[in-house]
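Complex shown without one protein chain; remaining protein chains in place.
Moving on, here comes chain A:
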């Protein structure tokens, strides 16, 4: 019974164990005097500081600011990425026209545009949203494009044999068939959007987790800084897990080979 449960949840259990192990090791390494707590703090101190920051409202303010920018950037990237991806996947001319921008984005680090956005939009929220938008856009666009473009030819032909028009093939065959790969793009996009927000906040913001990390970092207050770092990690894990869950809901017909 227990053995069976273990095998079914093996990945989850092993992953949890290794995380717990890391935290314990972290605590021991500092308590045992192997590492100076100044560099890395300790789990117990971080927890205590978390409670303090939680009670004085810093956590809510920073998480709120970060999530606000995240939601806007992810929302815009989802709409733009899916629309552009659908157009480019269906019309090869659109794909060819957009190709240089994609190469541009792959070869140049997105943060390099930061000063440009500051010049256009000023320091703060709009610039953060713009940077995170660019971070998240590529995987959403690329996955939507490949989903539509790689529409199963046999299915399209079967549809045509029943008199389907191009319009039908797009909406009834290509689009539903692309949902799983689009969801995978959104999952990648979520991680990228969060990274984009935090990175942009590191450079210039007056609220947010990235802002808190730089602020306490510059004051050399490691424990206070670690609180925000840990929250960023947890947020990333939670958001990505939510998307993974939705993804598995949409592509059961692809992964489940039936029994």
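By definition in this document, a contact is a pair of C-beta atoms (placed from the backbone, for glycine too) under 8 Å apart; a residue touches a chain by one contact, two chains touch by 3 or more; residues count from 1.
The rule is short, and it goes like this: contacts and distances are computed from a predicted model.
*Asks:* Quick one: find the hidden chain's UniProt protein name among "NitT/TauT family transport system ATP-binding protein", "Benzoyl-CoA reductase subunit C", "Cytochrome c biogenesis protein" or "Carbon monoxide dehydrogenase".
*Replies:* Its UniProt record gives the name "NitT/TauT family transport system ATP-binding protein".
*Asks:* Hey, which of A:34, A:106 or A:162 is the one touching the hidden chain?
*Replies:* If we include the chain that is not displayed, A:162 is the one touching it.
*Asks:* Kindly note down the residues of chain A that lie in touch with the hidden chain.
*Replies:* On the chain A side, contact with the omitted chain comes from 154-155, 157-164, 168, 172-173, 176-177, 179, 252-254, 256-258.
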